[in-house]
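Here is the structure we will look at.
As you look at this complex, bear in mind that one protein chain is not there, while each of the others sits in place.
Chains here go by letter, A, B and C, matching the order in which they are written, and residues are numbered from 1 within each.
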Amino acid sequence: MRGQWGNKLQLSLFGESHGEAVGVVIDGLPAGIALDMEAIAFDLARRSPGRDPTATQRREPDAVRVLSGLYRGKTTGAPLCGMINNVGARSQDYEALLTVMRPGHADYTGWVKYKGFNDPRGGGHFSGRLTAPLVFAGAVARQALANKGISVGAHIQSIHTVRDDLLDDAEVSAEALDALRAKRFPLLDPSVEQAMRDEIERARASGDSVGGVVACAAVGVPAGWGEPFFGSVESVLAGLLFSIPAVKGVSFGGGFGLTTKLGSEANDPFLIDGEEIRTTSNHHGGILGGITSGMPITVRVGLKPTPSIASTQRTVDLRTRQPAELNVGGRHDPCIVPRAVPVVESAVLLGLLSLALEVDGR
Amino acid sequence: MRGQWGNKLQLSLFGESHGEAVGVVIDGLPAGIALDMEAIAFDLARRSPGRDPTATQRREPDAVRVLSGLYRGKTTGAPLCGMINNVGARSQDYEALLTVMRPGHADYTGWVKYKGFNDPRGGGHFSGRLTAPLVFAGAVARQALANKGISVGAHIQSIHTVRDDLLDDAEVSAEALDALRAKRFPLLDPSVEQAMRDEIERARASGDSVGGVVACAAVGVPAGWGEPFFGSVESVLAGLLFSIPAVKGVSFGGGFGLTTKLGSEANDPFLIDGEEIRTTSNHHGGILGGITSGMPITVRVGLKPTPSIASTQRTVDLRTRQPAELNVGGRHDPCIVPRAVPVVESAVLLGLLSLALEVDGR
Amino acid sequence: MRGQWGNKLQLSLFGESHGEAVGVVIDGLPAGIALDMEAIAFDLARRSPGRDPTATQRREPDAVRVLSGLYRGKTTGAPLCGMINNVGARSQDYEALLTVMRPGHADYTGWVKYKGFNDPRGGGHFSGRLTAPLVFAGAVARQALANKGISVGAHIQSIHTVRDDLLDDAEVSAEALDALRAKRFPLLDPSVEQAMRDEIERARASGDSVGGVVACAAVGVPAGWGEPFFGSVESVLAGLLFSIPAVKGVSFGGGFGLTTKLGSEANDPFLIDGEEIRTTSNHHGGILGGITSGMPITVRVGLKPTPSIASTQRTVDLRTRQPAELNVGGRHDPCIVPRAVPVVESAVLLGLLSLALEVDGR
Partner (left out) sequence: MRGQWGNKLQLSLFGESHGEAVGVVIDGLPAGIALDMEAIAFDLARRSPGRDPTATQRREPDAVRVLSGLYRGKTTGAPLCGMINNVGARSQDYEALLTVMRPGHADYTGWVKYKGFNDPRGGGHFSGRLTAPLVFAGAVARQALANKGISVGAHIQSIHTVRDDLLDDAEVSAEALDALRAKRFPLLDPSVEQAMRDEIERARASGDSVGGVVACAAVGVPAGWGEPFFGSVESVLAGLLFSIPAVKGVSFGGGFGLTTKLGSEANDPFLIDGEEIRTTSNHHGGILGGITSGMPITVRVGLKPTPSIASTQRTVDLRTRQPAELNVGGRHDPCIVPRAVPVVESAVLLGLLSLALEVDGR
């Protein structure tokens, strides 16, 4: 619960948007993983703002300092703490929000929960900035999973109403996932890129925002991971994915689309493929009865439009308990979907590494 | 993980479809809750097959024996174990399946995970029968939450392509939820009942099956429950909901629909309503930043069509590792959505009671 | 916490002394362990009263019904529930105690914690009767550990002031542990048996009680299990051992005796023994830095004299909040140390199986 998660692999997330640092302690990592710090920096850069014209122009140099758990470039098996200093935060942009609650943000709920003691600057601990250490942890997990032959990648399935539905749940490959990761605006169908960028630009121009869907896949996961019921692979991954700010929906394989199919259409027939047992289609998204089937794991994540918008909004001032109008200053992403891609991947990577460690211990 | 779940409230689920019993140990319940055993039996009956012509004709008399944790009709605070004996299971219907894997079921993944030692009769521990003790636990949680002024109810939002979209996320009331609970086929829009029943009957007649969506709401939950990130209310509830067999999608509030809205449409303005702060709309489904806002919590759950169908299916025989054809005998539900309604409610009830106990201790 | 324990191996204990049943759900067991039910019954008989003249004459036929998790005599990997019905409980012996608190018992603390709603009959959930399912779970763990070459045994190190100090922490063998297990009154030094029995008989004759120390050892545990700090082997085992009613002290290896040794005496030199690295002495009790060394794990457990005594005691009546005198009726053990031997073993067995599963996954 709270900032801590896990069982065999454990995460402890800390920090505030405008505090001294954000970071994460990762416990339970296998010893002896050689960490490629450049690959980690690459994943962090994918999440960083300012990388692409669609994102906010604030720059957050997300350089991670590894404080522990690493010796001569390899994990030691002891807890690994990665810390990212906060620099250049412009708190004054947010001061006006202290008691005038931003709609769609955690200002009100955090204020109630923490009885007014929470750090309100830039969203404090609720800030999307906390996804930076999550991506760091995910990048570490990616290297541990690569040693087991597992690849995870994601692409933008939709921005507002523009869609890229080319992900084939049954045939996705490690190569395709790697290719996506190299792209600034990861799509399987390049023909929709301009339309998606136009949606974002239109939102920015009107001081508004748009959301979208990220589709993520993992290949190379063997059959037999997970648990029936409470420890189902869906439960583990959804628990992590719903930790990401702005996520309001999660589905596996055919997802909600299966609800309009017949059983005879939705069932995936088994077949023998050389030595392996697999299914001809993959409506089950690689998970049956909570347990991996060996087919690609596919998951879709719906992100609401970022609540930070420029237009005047109706709200309440907590101090006066009177209606108020709010005009949020500062620079904001009109669309966080592209930056959310590595965050979604990280949640899946961390969930899978956790499941792996449950099975083979270390 | 596994058959156990929880932190302050803990569940330990056990049993197999054709074993001696199924049951659950509930730990962390507050002491002194007077249990209304008739209300519990009522919820169990809602889940039972044979209650409605749409369901299988098997009869499972789900009488619960409370083995512990209850004294003079009230919870003692010690672990409460509820056991339901299995009677009348017809194992012979399933014997043919032992090595010929049913598509869409956990036969293959369970066999890999447990190295062939799992109980294969009727799906064993993977059986939907395990949702009976879950509903028992949910019914106990319902009574604990009623003492706190919280009501949870659900309705059928869709069966195959027939929809009832009348749930108003912002205006749902405890009375409406109670009224739903009294119905055999819980709908807000009675005009679609016949069309839904026709879908189910058509599936039964063709030896096929259909799925659907259950929409669930909780009213009376105060603001301030839950946690940012890993312990978000969405994470807690989704973790439980994805434990339910056949669930492939979960969304909160506006869910995936928010991905095609603008931020200015999706944000819910705050207003002062007497002494209370609330929002005019409820696209956020009662949860902002992982924490309850005081608005109704609304969640949609997508259930795939039940994989047990009568038509011949292609699969593999695990013993011979050769292709095989499968004709499943036995009596099966052409649609489990109506029976899933109290199961979805139970997952939400248990998640909310757990969150409540985190906040106020006991 | 509460009645649940664990991580990779999880226990959920339930029941009351005079309720319908006591039991335990064991989750996370490896699949495919053939359970020898006679060996399990043997361990339960060792804990049962009435087996030896030193114990109470009440008879508790501790026949376990396995409700789940077992198929064709082997564990399935699903949660295994063992239930023991309570028969022949004579509640009337205890009725007088309902508001007059027994010194040394949990009557008062349980009443405060559970606000008077706890089941008071025979100590309710606090009863030593709950150690019966613990011994069942330990007996299951014993069989899982035997497959890994690990033996656990214990003996009576002291009853009141009579001592058997023959346990050699460095040289204890599996054979010696097995021999102890076959004895009704397990001692390494048979010459003190009569003196110990005399202590117990003297206590019984005077309506009093005596305590003692149980020394337990595990051999065959490989080096490298456990964790530094919070997951230290000492932390795991002590957490379980202090769950046993009447335990007030736990020590490992040289224990408190090391506090009067010099470092040069307490350090155990390493040596090469064939292919193996071991230590010449074993003051560290098989655990260094929280992690197993491959040497025998040795632990001593101090049990206070059972608080149920016949003499008149001063106490308070909770109803009247006035001083009261108490004369406890019923039949009680003048010494629970012999019956505690398999309970201590069980705590160690369960802790070690949990540690084993953390290392090798299943």
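Here is the rule we go by: a contact is a pair of C-beta atoms (placed from the backbone, for glycine too) under 8 Å apart; a residue touches a chain by one contact, two chains touch by 3 or more.
Quantities reported herein were computed from a predicted structural model and do not represent experimental measurements.
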item	value
Absent-chain contact - pick from C:98, C:179, C:195 or C:288	C:288
Where the unshown chain meets subunit A, residue by residue	1-4, 6, 10, 12-16, 19-23, 25, 27-28, 31-32, 65-69, 71, 74-81, 83, 113-115, 117-119, 124-125
Where the unshown chain meets subunit B, residue by residue	7-8, 78, 228, 357-362
For subunit C, the residues touching the chain missing from this view	1-5, 7, 11, 13, 101, 103-106, 108-110, 112-113, 125-126, 130, 158, 160-161, 203, 208-213, 223-232, 234-236, 238-240, 242-243, 245, 247-256, 258-264, 266-272, 277, 279-280, 283-285, 287-293, 302-309, 311, 313-316, 318, 321-323, 358
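Everything below uses one rule, namely that only the chains that are shown with their structure count from here on.
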item	value
Interface residue overlap between copies subunit B and subunit C, same or different (over half shared)	same
Where subunit A and subunit B are represented by their mean Cα positions, the distance between them in whole Å	26
Geometric centre distance via CA averages, subunit C-subunit B, whole Å	39
Sequence positions of subunit C contacting 2 or more other chains	78
